[in-house]
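Heads up, one of the protein chains got dropped from this complex, but the rest are sitting where they should.
Right, chain A next:
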Amino acid sequence: ILGNGKVHYLPYYLPCPKIFSMKLQYTEEKLIQLFPQLFYQQPRVLAPKRQDVLTVTPWLAPIVWEGTFNSEILDSAYRPLNLTIGVTAFAIGKYTRFVGHFLESAEKHFMKGYRVNYYIFTDNPETIPDVQLQPGRRFVVVPIKKYPSWQEISMRRMEAINKHIAETSHQEVDYLFCLDIDMVFYNAWGPETLGDIVAAIHPGYFNVPRSQFPYERRSSSAAYIPDGTGDFYYGGAVFGGLVKKVYEFTKACHMTILTDKANGIMAAWQEESHLNRHFLSHKPSKVLSPEYLWDDRKPKPPEIHLIRFSTVAKNYKEIRN
């Protein structure tokens, strides 16, 4: 009963007991102590800057759009905390060609003025270019094995991130973002994105009713989301938060992915379906607008004032081979 006919699965029946029994010692969470004196325009209660979009979810999590926040205020509170922000990105097979551009653009726009650790997961460490980084920023190549199909590679990301947090990054970073590598930063991505659990709205579905969200609709899948439910369609290319929360969340997703495997089914959009299922029952504490996860093939609508992070045009057939 293979759910998708064409895709072949590697049998994997047991979850990784080694990881799941680990008790991690995280570094103490750094909380904002003080907002230093700063002069800025007074916020006006009756004059919201963005009236065209939803800026708060029904569970009172902010939805981050240009105009909703003041970078100066946020930087003044976050910079003194000496945070280290981690970034994971997977460059498997031909995807290593995206690393250079990704890193160069991240150096220009991602968390400027903060310590950043880039963790590039790859099956081909020699092909990773040497990119010049700003002081306080470093990159680490994480060798992993390559799976035969692109779907498998995609879904194994949860497990790999989880394992890596347990083995390494939980002691090295405060916040962790898991990003797709075939993307480029075009504008600032700063501390407005920091939160306990952070998800981003998929650019293809921010303007459509939830009945049209490509959730997994087969009830036999662990990623099943029934009709009439669902908040947003979150993109699998961007998620993050406190490293502790990302650990919990990637573990939960990996478990549901394994459950589906054991039942011979693969969710409609691989780990993105599982991510959406998880975020429905464990709502993110902060949501990023599609400015933070854009698709260059789409025309820019008026609601998107700024594109910060977007896909690189590519030939999917060629690259996934």
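The rule we apply is simple: a contact is a pair of C-beta atoms (placed from the backbone, for glycine too) under 8 Å apart; a residue touches a chain by one contact, two chains touch by 3 or more; residues count from 1.
Rule of thumb we're sticking to: contacts and distances are computed from a predicted model.
One chain of this complex is left out of the view, and of "superoxide dismutase", "G protein subunit beta 5", "BGAT1 transferase" or "dolichyl-diphosphooligosaccharide--protein glycotransferase", the protein name its UniProt record gives is "BGAT1 transferase". Touch with the chain that is not drawn comes from one residue among A:E66, A:E159, A:D174 or A:E192, which is A:E192.
In the full complex, chain A contacts the hidden chain through residues 34-40, 42-48, 51, 55-56, 58-62, 64, 68-70, 73-74, 77, 192, 283, 286.
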